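In what follows, a single structure is set out as structure tokens and then discussed.
Every protein chain of the complex appears in place save one, which is left out.
On to chain A.
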Amino acid sequence: MAITTDTFDEAIERKQHSWLATILGSQTFWVLIAVILASVFLSFATDSFATTKNLYNITRNVTFVAIIALGMTVVIITGGIDLSVGSVLCLCSMVLAVVMHAGHSIEVGIAASMGTALLIGAFNGILIAYLNFPPFVVTLGMLSIARSLAMVASNNTVVFQFGPDHDKLLALGGGAWFLGIANPVLYMVVLALMTGFVLRWTRFGRYVFAIGDNEHAATLTGVPVRKIKVAVYMISALSAGIAGIIQTGWLGAVTTNIGAGMELQVIAAAVIGGADLAGGVGTAFGAIVGAALIEVIRNSLGLLGINAFWQGAFIGGAIVLAVLFDRIRNFQQSE
């Protein structure tokens, strides 16, 4: 039994673990250490890693996976999964491209693109929450549907002319408006802070965690489980839509195969960053760190002159290793 000599205030303030123990026990922390160590090592081992240009590239490349990983993390915390994000990214990019190509302004294009994302997210969410479809099945279906719709929308052509606001769009995604940091990185930081805030400080965030751990309990205590579930799939699709808009501005062209296979990278980033596919666990910061580790691995293999075919093996190894640490920790706790 606990110590009984606590005063009331001590009892209220008392935590089970010190902040240091909490940090040392978190998977995200160790992945962050891995990212830092790898970066330090690469700075010494290669001439090309710690250059302004390479760091600019890395940070920008991270963002597309990282932004979607934020949305994915929220879904994963509720115990769900969203396999459609890669295709939704493609469809939203295509909607933006087609609308702007037709002569509409960038504002109209972005609104149409985000509207599409929210609509798809709501569709996924309603099927999952109200009709009790398994998330895997619904979003697997949407993976196929959304990419097909992107092909229909563009007649499977490449769009690279975006009408009167062409330059605005390219500046939005390709520019660096603040201290030489690539714009996509700024968006990522802002979105990560927003996600972190929502998860920690809002009732919505609290419910997301409650549903992921014990949906039945959440229902019994009056949590609007279904509405929250619809909302998380809308957030996930919206994050894919935002990434799509930014990526379009950066690439300056949209093809119907962008984002293919991206869902697996995104899920990998979330899981490496500490999100638990069983639900109830995950952080916004973890999503970013997970995405960063994947990008650093990819970048370093290139710089070190290792055959690119090894990429999958290293990223896969990182997934297993990151989760292994977590397993070992749980194993120790249960003893």
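Convention: a residue touches a chain if its C-beta (ideal position, glycine included) is under 8 Å from a C-beta of that chain, and two chains touch if they have at least 3 such contacts; residues count from 1.
Here, contacts and distances are computed from a predicted model.
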For this session: Out of "AraC family transcriptional regulator", "Sugar ABC transporter ATP-binding protein", "Response regulatory domain-containing protein" or "Methylaspartate mutase", flag the one the UniProt entry gives for the chain missing from this complex.
Result: "Sugar ABC transporter ATP-binding protein"
Exercise. Of A:Ile81, A:Ala153, A:Leu169 or A:Val281, which one is in contact with the hidden chain?
Worked result: A:Val281
For this session: Pick out the residues on chain A that sit against the missing chain.
Result: 1-2, 4, 6, 8, 11-16, 201-203, 206, 209-210, 212-214, 216-218, 220-223, 280-281
